[in-house]
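The complex appears here without one of its protein chains, the remainder shown in place.
Naming follows writing order (A and B), and every chain is counted from residue 1.
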Amino acid sequence: MSTLVALARALAFVQGVAQPITMVRHIHCAERPMVFIPLALAGEANAPLAAMVGDDPDRPRLLVVPQPRNRDLRFAFAAELASILVPHFERFQTVTEVAAPDRTGQARWRSTDAPQVVVANPAAAGFVRLFGRSTRFRRADGPYAVDARVPVLGQWLTFFAERAEYPGSSLLVTLTDALAMHWATGQSALEDTHLPALLAWIEPPEGRDGATAAMLAEDPGIWPPAGPATDPDFDNRVLAPAIEAYAAATTPDAGTLAECQASGALRDAVASQLEPTWRLMWRAIALLRALPPGVRVADRWAADRDAYTEFAARLEGSGLPQPRRDGAVAAARRLHRLERALAAFTVQRAYDDPLIMAEYRLTGEAFVATVLEADRLRIDTSGRRRTLRPRVTVTTTDPAKPEVGSTWISPARPAQRARAVEVVVARGAETTVVLELSGGMGRALTPLPGSVPDAGERLCYTSLADQYVPPGDFPAPEETPWTHGGPPAPASLDAVEGQAAVASRRGDDLPRDDLPRDDLPRDDPAGEEWS
Amino acid sequence: MTGTASPAEAADRVVGAVLSGLQHGSDQGIVVDSPPGAGKSTLVVRVAGELAAAGEPAILIAQTNEQVDDLINRLAATGAHRQIGRLSAVDYVPSPRVAQHQVVTVGTRVRDLDGSTVIVGTAAKWATVPEGTWPWAIVDEGYQMRSDALLRVANRFQRALFVGDPGQLDPFSTVESERWVGLTWDPMQSAMAVVLRHNPGLPLHRLPVSWRLPASAVPAVARAFYPFTGFRSGTGSTARRIALEAQRSAARSAHDMARSALDNVARSALDDAVELAASRGWALYELPARHTVRTDPEAIAACAALATRLLDRRAVAYSESAPSGRPVSPDRIAIGVAHRDQAAAIRALLPPSAAAVTVDTANRLQGREYDVTIVLHPLSGRRDATAFHLETGRLCVLASRHRHACIVVARAGIQELLDAHPGNTAVHLNVPVTFPDGWEANHAMLAHLERYRVIAG
Partner (left out) sequence: MQSASRIRGSARPCAQNARTIAALTSNPGCDRRAVLDTAGVDKQRLADHIGYPARFGQSQFAIVRGNAFEAQLKADQCAALLRLLIEQKIVPPGQHARHVDCSAVGQTESQDDRLARTAGLLGEVFKGGDSWGVPGQRPALLLDHPLLAMTIAGRTVYLEPDLILIGPDARVHVVEVKSFAVIDGQAAPSKVAAAAIQAAVYVMATCAAVTEAGFDAGAVADEIVLVCPRDFANQPTATLIDVRKQLAVLRRQFARMARIEMLLAALPDDLTFDLSIDESGVARRPPVEVVAALECVPARYIPECLAVCELAGFCRSRSRARGQTAVLGRDVCERLGGIEEVETVLGLASGTLSPSPDQTETAAVLRLAEQLRSQSLVLAGDPTAASSGLGLSALGLSA
């Protein structure tokens, strides 16, 4: 929470409508996102009740578990969901492009596009994760066999859920988070996790202010909750009788017609809870699409496509499900990657968006300045070799007070470093800085045209650096030291783990958290799940 | 019993047990907990010397370059080492305290440091060393180090001595994730925590005596932050005192007069606080209750004014190491805060005569020592407490850097703030509860400070 966002919230409160807090969009919007609204049965651990899913706003698919406590019906739901999602997920593998080679110089390919799953709120993203967890260890053979696509769906959902932890990733988009990243409402962040209320602030209906519209949107009688939890009142008044009626209609004595009727009534009841959210979600997607994308969104989407390509290949390869929890090495490696992703995302967002950069100007980590004079051709002769070191004198009224020796970068010329060699803080609000430039000017002793700012140019300098940080080295899992419990039991080091270890020694920088680590799924009491 | 032994004997006994475990024990690790100023570095240097003498080259893993340089300076002074290796990044420029020692060799690769009887580097640098295994490592500041940092270096040693102060700030991550919570190898916990969770049988020693904290500080700090283990002071209640050589009225520097911000601060209350701290070791300089921004101008001004006042009153510190007194010069004073912007604001207010006063955040004051500290209470002027501001280690670090006296600057109302703080914070399964809790420690410290209150204005 920055001061600028806090101020925007105060403004939204007074104006009765949400205020923009970015000037560009910081997530990728797919051409055909797969919208997924799951509903869960109250009191159970992530037991599906129903879902609305699809990539066409006009043609949602409705899936219902008519008796949510029945394990077979739940897995029938999972199979049906898999029949929709898995082909969609696999479809993007076919068209590939050549990507930059990895650190060992090995050629790489990536899919030109990737699937994007969109859910309403953090709880729905949590459902995706747990549904992945509850299905990926299922087996298509042996006792309690399930449809072969169910465990595959489980691995895909797990992949999406894990990838969503990466700051800046857009493979699984949580709409309330995505909207709140771009708009500040006049309510609290806690209340922003309610999609109908959040949208009521962003697009209040004619004649209503955001606060009133949001309050109405919180009434489950007017707007059903966006799930996965259902309205208890709906459960007690509508759903429970409908499930009972269905149960009664499926007894041997009842006829097919009765069953059809009961099933239809149940579907209608559930649909009444899902359809309003379905419409809201597409409205939210349209709002996001209408924003111009930030320059670096495409780079991050390319990283997402890398992750997708890699995972799809792994599924076709070993196909072993992701482990329940990370092993010691896997955990440390993943944390390292998450921290690097966050650092990059933080910088990229500021580079792409003046309104985000303004937050750093406020704290003195960036400043916008006017070039007073530029010594474009200055040569530094103090070293062994003559080097091009132009100097520019800039002046700013921003609060930043650069220290002599500090390094600054202008997002307009990200390859160039500017070192403060002289700083004059005037009595007023004005600060004058002499910056010595290096890099990004070509190889000659005269700078390439436009590579050195001209007098009169206004530009931003920041201490945020969007630079590549090489990934750290970690021991292989079988070399886990005694301080961290020693190597995991040999049986759990499977072939894929070995591959990951090889990759880690190679210094391969691709996301690998989707690889199994150190426990095998075989001991799962499959028959008892959801019993 | 430790109760009857002198502080020196009690401390020696623990050091002796550590050394004996090192030479005769078979445990893979030895853990030493140390309260503030209990001779942790002395122990590290001594162990490195013993290992060198026994012909077992050791590696020493510290957390910051500053710490590495400090340790090297002390290792070199012992004369116990044929060669000390300083493993460094490419852009490292040896600090004067390292460069002055002939015995130190600086290198970016381990093989540049062949022949060293001890090699010292930061954990981050050691993580880039791909091979080699040493019989012993000494891991310094194990409570500041993150578990994943230890994972990256732990294959470089067979056995290790882990040393640290459990009262320091926990390591943190920019990433917020509950993914690993509950796992014994959670990479976000401290290195010490991960070692102890996987090796609960390791011998655990506690250094029993703080040589830094004065007798006036130990009971309060021990009760608030080390409630189960406790520790004692190495000096008696009369061993440390501060004399103020300038009178209240006489001491007004020109700078002091010139600064209008400082002039707004009531002078008599400043003097009262300085005098109270000088005579009793503590003072709570209390401003009227008010919610403020982080850089509360009045509190900021009070911190700067107290430091200036202390200098103007020409404080002289008498102690066992300076029986005939040593002036409390600016470099012997620190002002500790929670946030960097607070430090910057205070620095901007200090007159040139006080420019050498250290102003820094709790994170950066860890492991440092001064005669007098002035602490801007992390909860001063706040509407709500957050986990950050309540963190036990933050207040502990701030309240345990001084050899003589500590003056806490705070707005009234912290008690109410703590009482109104929601007590139903998240609970995770399978995570050992750490004590003391920050909320309780803050209450305890506040109850202690109440007795030293000076009302400002």
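As a convention for this text, contacts are C-beta pairs under 8 Å (C-beta built on N, C-alpha and C of every residue); 3 or more make two chains touch, one makes a residue touch a chain.
Computed from a predicted structure; not experimentally measured.
Of the chains on view, those touched by the hidden chain across the whole complex are A, B. Among A:Ser134, A:Thr393 or A:Thr431, only A:Ser134 touches the chain that is left out of the view. Checked against the full complex, the one of A:Leu355, A:Val423 or A:Ala465 touching the unshown chain is A:Leu355. Summary of contacts with the chain left out: across A:Asn236, A:Ser272, A:Thr387 or A:Gln467, the touching residue is A:Asn236.
Residues 1-11, 13-14, 20, 23-24, 41-47, 130, 133-134, 186-191, 211, 215, 220, 230, 232-233, 235-236, 239-240, 292, 295, 324-325, 351-352, 354-355, 357-358, 361-362, 368, 370, 399, 410-412, 458-460, 525, 528-531 of chain A touch the missing chain (whole complex, contact as defined above). The chain not displayed touches chain B at residues 178, 181-183, 290-293, 295-298, 381-384, 386, 416, 419-430, 432-433, 435, 437, 439-440, 443.
Operating definition for what follows: only the chains that are shown with their structure count from here on.
Interface residues of chain B, counted against chain A in their complex, comprise 28-29, 127-128, 130, 147-148, 150-152, 154-155, 160, 173-175, 177, 179-180, 183-188, 191, 194-195, 198-199, 341. Looking at the complex, you find that chain A touches chain B at residues 165, 167, 325-329, 331-332, 334-336, 338-339, 342-343, 363, 472-475, 479-486.
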